[in-house]
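A single structure is presented below for examination.
One protein chain omitted, others in place.
Letters are used for the chains, namely A and B, taken in the order the chains are written, and counting of residues starts over at 1 for each.
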Amino acid sequence: MDKIPILRMGAFLLVTIQVDLYDRLALNLEADLVQTVNKTNAKGVLIDISAVSIVDSFMGRIIGNIAGMSKILDAETVVVGMQPAVAITLIELGLPLKGVHTALDVEKGMSLLKSMIDLSDPDEDQEAPEDDNFAE
Amino acid sequence: MKIKKLPKMIISLNKDSIPVSKEQDAVFLKNRVREVAVKIKMGLVNQTRLITAASELVRNMLRYGNGGICLIEVVSSGRINGVRLTFSDKGPGIADISQAMRDGFSTGKSLGLGLPGAKRLVNEFDIKSKVGEGTTITILKWANG
Partner (left out) sequence: MSTFGLIQLHKPGSYSLTFNLYPSLMSINTQQLLQKKKKNILELWMRNQLADEGLREDLISNEELRSQSEELITALVSNLTAENSVDLNSDEWSPVVEILGGIAITRARQGFSPRETGNFLFSLKEALLEVLQEEITNDPQALFNESIKINRIMDNLSVVTFETFIKGREEVILRQTDEITEISTPVIRLWDGILALPIIGTLDSARTQVVMENLLQEIVATGSSIAILDISGVPAVDSLVAQHLIKTVSATRLMGAECIISGIRPEIAQTVVHLGIDLSNIITKATLASALAYAFKSMRLEVRKINTVQKF
């Protein structure tokens, strides 16, 4: 069974989706991710979909679910690197992904997360966010 | 004696039919659709629209129609080419098509964007369904449309 790896980076979790998801795989990712957020007490989840060429309503729902579930567990979700063609298609499909934060790339997503989360670790450099929280 | 106007006609150039019975078939189908779309030089955004629509319809077919067959055709009308997909299943059929085509309606637990969303992504959309016999949905996307 294929599995999408979830990497832990400090207080954040990083998921890079490299393949086109089929439904089973997406559902597994949702379950895995929520488990991991809970286990690691992560404060933020970064999902990189720059390699994903198709996001349909099911995938869109999974992304929304992940954001919603993480929020309940006190973690913010940022989706980064969406392809232009995917963004246009999602809008026409009728899925603006309300409530999901977005950023252009992993770096910008990371600084967005940092700006949103009050990190308890004082050593963490609180650099000024370059992106505002636009997708809200 | 009459001269038929050619641009009005849509000519089917190439056919391929793919049976869909499990989730992995959907992945294969989407790749096949992409190959065909690339071959007729469809732009990236239109490719994405077409494959996303196909993805919605093939999921419906698997979930509600117990699988079925997808026919992939390259069609031509005058100077433009397009891809036409026909999804046929022998499932329970749809009792109220206009209800199924409404945004946010779902008999399952989904968002209810599948059918109306797919319709918005393509140039032509046709649905025929008979309760107890099955459903046939045809979509068409022009290369530059």
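The rule is simple: contacts are C-beta pairs under 8 Å (C-beta built on N, C-alpha and C of every residue); 3 or more make two chains touch, one makes a residue touch a chain.
Just so you know, these numbers come straight off a predicted model, no measurement behind them.
Screening A:I4, A:L27, A:I88 or A:I117 against the full complex identifies A:I88 as the residue touching the chain left out.
For chain A, the residues touching the absent chain in the complete assembly are 79-84, 86-88, 90-92, 96-97, 102-105, 108-109, 128, 130-132, 134-135.
In this section, only the chains that are shown with their structure count from here on.
Remark: chain B residues 23-24, 26-27, 30, 44-45, 47-49, 51-52, 55-56, 59, 103, 110-111, 113-114, 116-118, 120-121 touch chain A in the complex. Only residues 20, 22-24, 53-58, 60-61, 83-86, 88-89, 92-95 of chain A touch chain B when the two sit together in their complex.
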